[in-house]
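After this line comes subunit A, so read on.
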Amino acid sequence: MKIITGNDLRTGDVIWWTGEGWSRHVNDAVEAGDHADAIIARENAKQIVTDTHVVDAEQTADGVRPAHIKERVRALGPTVRLDLSLKPADPDAGNWVI
Partner candidate 1 sequence: MVEQNLRFRSDEPVGDPAVTVDAFADQSNATAVRIEPGDDARALLPHLDRLALVEVNFPTYGDGRGYSAARILREHGYAGELRAVGDVLIDQLSHMRRCGFDSFAPDQPISAEAADKALATWPEVYQKTVDGRPAIWAKRHSA
Partner candidate 2 sequence: MYQYDSYDQAMVDARVAEFRDQVERRLAGDITEDQFKPLRLKNGLYLQLHAYMLRVAVPYGTLNSTQMRMLGDIADKYDRGYGHFTTRQNIQYNWIKLSDAPDILADLASVEMHAIQTSGNCIRNTTSDQFAGAAADELVDPRPYAELLRQWSTFHPEFDYLPRKFKIAMIGSETDRAAMKLHDIGIQLVRNDAGEIGCKFYVGGGMGRTPMIAPVIGDFVPPLQMISYLEACLRVYNRYGRRDNKYKARIKILVHEIGADEYRRQVEEEFAHILTLNLEPPPAELERIKGFFEQPGFEAGLSDDLDLSDPDFALWVDQNTHAHKQAGYTIVTISLKPAGGIPGDATADQIRLMADLAKEHSFDELRVTHAQNIVLPHVKKADLYALWQKLDEAGLATANLDLISDIIACPGLDYCALANARSIPVAQKISARFADLGRQRELGELKLKISGCINACGHHHAGHIGILGVDRKGVENYQLLLGGSEGADTSLASITGPGFSEDGIVDAVEKATDVYLAQRADGERFVDTFRRIGMAPFKEAIYAKEPVNG
């Protein structure tokens, strides 16, 4: 699947396109289909999101998994500081990245 990601312009937070808006959780990301360019153009014009781009991902039993390790690090947080990641309670969260 193709999903859309970017960063919140004001906070810098990593965000994913949910079909209606933006979420910090990659599992909320939806297939962008053939409209990715149009969605990106429209959202960029609102000047609330930056560095928008389309990434490859797959829908797995555990949720949405970006194809590239860099995007998985973005989706989780630093593997060396899981306390600051989106899964601070899961000591094995880093394994999802690799």
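If you want to know what made the cut, all candidates are chains of the complex that A comes from, given by their letters.
Just so we're on the same page, contacts are C-beta pairs under 8 Å (C-beta built on N, C-alpha and C of every residue); 3 or more make two chains touch, one makes a residue touch a chain; residues count from 1.
These figures come from a predicted structure and were not determined experimentally.
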Of all the listed options 1 or 2, subunit A is touched in this complex by number 2
Candidate 2 partner, complex, touching residues on subunit A are 7, 9-14, 44, 46-47, 50-51, 67-70, 73-74, 77-81, 84, 98
